[in-house]
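Omission of a single protein chain aside, the complex is shown with its protein chains in their original locations.
To keep things simple, chains are lettered A, B, C and D as they appear, and every chain counts its residues starting from 1.
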Amino acid sequence: AQSLDKVAVAGWSKPISEITNLLAEPDKGFFKAQGIDLGYIPGAGGGSAITNMLSGAAQVAFTDPASFYRALDWGEKLVAIYNIYPQNVFNVVSPVDRGIKTPADLKGKTIGVYSLSSGTRQNLQVLLHQVGLTEADVTIKVAGLLNFAPVIQGQVDATAATDTGLYVGKLKGLGEVNVINVKDSLNVPSDMFVVTKAYYNANKPLLRRFLVAYRDSAAWMIAEPEEAAKIAINRSINGRNEKVNLEIIKIRNISAQSETTKAKGLGHFDVGLLQKGADTFLALGLIKAKLEITQVVKSDLIPE
Amino acid sequence: MQRRLPSLALLLALLAGWEAVVRLAGISALVIPAPSAVFAVLWSGLVTPGFLWQHIWVTGAETLLGFALGCSIGFVCGLVLGEVEPLRRLLWPYVLATQVVPKLALGPIFIIWFGFGMTSTVVITALICFFPLLENTMTGLQAATPEKRDLFRMLGARQWQTLLRLKIPSGLPVIMAGVRIAIVLALVGAVVGEFIGGSEGLGASIIAAQGMMDSTLMFALFIAIAAMGLLFYQLTLIIERWLLRGWLKGTIT
Amino acid sequence: MQRRLPSLALLLALLAGWEAVVRLAGISALVIPAPSAVFAVLWSGLVTPGFLWQHIWVTGAETLLGFALGCSIGFVCGLVLGEVEPLRRLLWPYVLATQVVPKLALGPIFIIWFGFGMTSTVVITALICFFPLLENTMTGLQAATPEKRDLFRMLGARQWQTLLRLKIPSGLPVIMAGVRIAIVLALVGAVVGEFIGGSEGLGASIIAAQGMMDSTLMFALFIAIAAMGLLFYQLTLIIERWLLRGWLKGTIT
Amino acid sequence: MSTDTAFFSVDRVSHAYEDGAAVLRAIDWSIPAGAFHCLVGRSGCGKTTLLKLVAGLVQATEGGVRIEGQAIQGPSPKVGFVFQTPALLEWLSVIDNVLLPISLHRRVQVADRGTAAELLELVGIADLAKRHPGQLSGGQQSRAALARALVTSPPALLMDEPFAALDAITREELQDDLLRLVALRRTTVLFVTHDIAEAVYLGDRVAVMDQGKIALTASIDLAKPRVCDCRYDPHFTAHCQKIRSAMTLHTVELD
Partner (left out) sequence: MSTDTAFFSVDRVSHAYEDGAAVLRAIDWSIPAGAFHCLVGRSGCGKTTLLKLVAGLVQATEGGVRIEGQAIQGPSPKVGFVFQTPALLEWLSVIDNVLLPISLHRRVQVADRGTAAELLELVGIADLAKRHPGQLSGGQQSRAALARALVTSPPALLMDEPFAALDAITREELQDDLLRLVALRRTTVLFVTHDIAEAVYLGDRVAVMDQGKIALTASIDLAKPRVCDCRYDPHFTAHCQKIRSAMTLHTVELD
């Protein structure tokens, strides 16, 4: 047996069902087939994925563009090497009777977010920015992960959420709602693989193998969602219900594909969108310097 | 058992009331789940297929390890800081600082120092539960009466002997109160530790359940945690009774 | 001041060591920032423009309110449960349950019950800090010697008088140890409460800083919290010394 | 044996502590109102236990105690108690300790402070009123405890070796003071002591207890009010001798 190269992924979450393609490694061995011993480091948000990687606990971060922009803005030398979810999965959900149909309708409303550090808040800011509003025009409430409860209780007018969140919310009896999808305004990707520039320069062949393995696992999950849903029951921490697993995996499969990936293959970036996202962040004051996205997004390792 | 009856009756009454409120008011399961649903989840978690046991085991191990570590350190530090006044003056601000800084936010540092998995959680648990023991040990050591201190001085007891044979036994009831607080905090610490960096255990499961908006599972997890807490607490009571058996004799009450 | 010197010297040594490690090992500022950077942020937070004061004020108010509430409830519950054995048997499991269930996870439910803002945080703070006082009060009440209990029975003292005039004074040193634990936990509670549902305060700022990946600000906030903790602790020590002044007289040590 | 005029009547009282053998065995005793009875006996014979039983602090295993004809349920407000140990509250000053029995029942008035100060004067520690118990000598502590028992002028007093920690002279002074005070107040007293001469000097009647039984009771027919000189009265010495032999007798029996 040849010795495997260790690669640990620092994720933004606990081992949940939507990343079953990573968790299925013991069953499917996509990474082992590439000579890689895969590890998974749980995190609490995209920021912690990057810090866990920077602290040396992992080599690759599974993180969101916002955290990526921020880390770059703080002067970290990072590169994004794979576009995991090219589709923006964030949205704003409100009961029909509030009459919130477009981003502009949010003005003056009370909106829940997971937490002040979460993607829900940042994407809400992006959404508001697209229609010339800022956080000052609305009231932000930290509602925690059970953020649909305050909506049901009428404590907020709307809540910022994600596509999977909306799905389970509906399962839990959310009722009739209007959904404003962020991707309709600015379709910044949701998650990417990010590594340090130094690691990128030193380990290109290994990373290439890593991305091949990940691409294969993603393709498997797209092709065999039922099998993935079954594996998630035991491999993920929240996958006790196979039917729910299947739906969530399907939702994630959709967000893993876009026009760009259909044209170029899984994992490819739309650099223009990422640049727009960075510019929006700059305009919002979330970062301080203009970022040259072409400098920090490297598509050369993405498998054909 | 008989003596537990009223408490059990109250439990049943509370559960019945809760179920009634949830059903009659039609509260969404997202807000507060019905106890019947919670118990169904609990049943499936504990009996078939029993997916909870693995998490219970992890959290239990972390709690007990962290408790043992935290209590030992807290007790020893209590002795040392209680006895050596200059050291107390030197280190006390740092002891306090470790306590007030939120463990939740220290996550990255812990990961650098202790890596992922159980070690970090055990360290967080120990850090959380050591303070009550420290405080109560230091307070307990003051409990010996001046006459008994004089006795020990007269008998030529070394400082460590006075500590071991007089001050610790005198302060034992207070020290044990610290242990009771510590076991409760240890469980809290283990769960919080898993919030930060665990991929297994009841705390990690709570975060996952929250992500799935599965309030029913969340409440089931709360119940599992509460049951563990009660169990651990009872165990410390038994240990305490054994340690204090000499104390209890001949106190006419 | 003189007596604080060694502690301060140690602080400076630690800071210097930290600065050196960060610089020499080239640790990323996102993971652990250099103390010099942290102090620069702290300066700007406290002096110009002083954006921290608002948060310090909010967290301080929540801590003290929650502490006052939690201590009062813990003390009174300690008295009641300590004196009324059937009530203790009835309610103890529930008291323990409130303690072991993670407040962080209850957060969303608290928000539903108590609404957004300070109330939730104060309730969480009170809930966290009431237990040490409860335990230590119950333990402290046992401290009165049998002879003194007999004296009070002989003098025809009512139960509440025995409590107020004998058991509480006898147990005061132990009760105060509970208060010292409680003030520390209160600050932790307030910060954790703000993690969950606050939009102001040091805890909320930590989360916001986390969101911005601003470790430097995060560490500055830790330092602010630690300083608050030291300050509050010193205040309880002063109060304790005043309460125990009668106790201290004539104990030849 | 109990009569209508009895203040305390003890009827066939037995007592055993949880673990042990019987400590008191079928004790009968009746103390008329205003009488001064003394109880002597060897260490460990059960004097303190009997006193606590009469006080209602300890429950009799058999038999019962009545105060003025009423079966007691617990401590009675009519009875003051001086414990074998001073049992002062460390966190109160001496004067506050003395005032404790009053302050538990009502607001302390200036007159009460006067009474307390007088009693401290009587027991000879007036100048220590502001001290805390930890700053007193052993004898001073027991005197403070004595003053505390007297401050409410209870109709009856149970005293457990109150003068044991005192030197001969202070003790004699306090004996006279106590006799004067209880005569004035018509207090019923049950006084435990291990000093035979003290028992004879103070008591109208002296009982000797031995291994939980009353071995002897003797009326002391010395004139009242007693004065110091009566100690050298041959009657006095005869009483002492009799009591002493009653105490020794049993030991001889045992050997």
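Quick note on the criterion: a residue touches a chain if its C-beta (ideal position, glycine included) is under 8 Å from a C-beta of that chain, and two chains touch if they have at least 3 such contacts.
Source: prediction; values computed, not measured.
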item	value
Chain not shown: contacting residue from B:16, B:47, B:84 or B:155	B:155
Full-complex contact with the absent chain, from D:11, D:96, D:112 or D:195	D:195
Residue numbers in chain B that touch the chain omitted from display	145, 147-148, 150-157, 161, 165-166, 169, 172, 246-247, 249-252
In chain D, positions touching the absent partner	17, 19-20, 40-44, 47-48, 84-85, 124-125, 135-140, 143, 161, 164-171, 194-196, 244, 247-248, 251
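Basically, only the chains that are shown with their structure count from here on.
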item	value
Between chain A and chain D, centroid-to-centroid distance (C-alpha), Å	85
Distance between the centres, which are taken as Cα means, of chain D and chain C, whole angstrom	51
Sites on chain D at which at least two other chains make contact	134
Multi-partner residues of chain B (each touching 2 or more other chains)	31, 108, 112, 146, 195, 207, 210
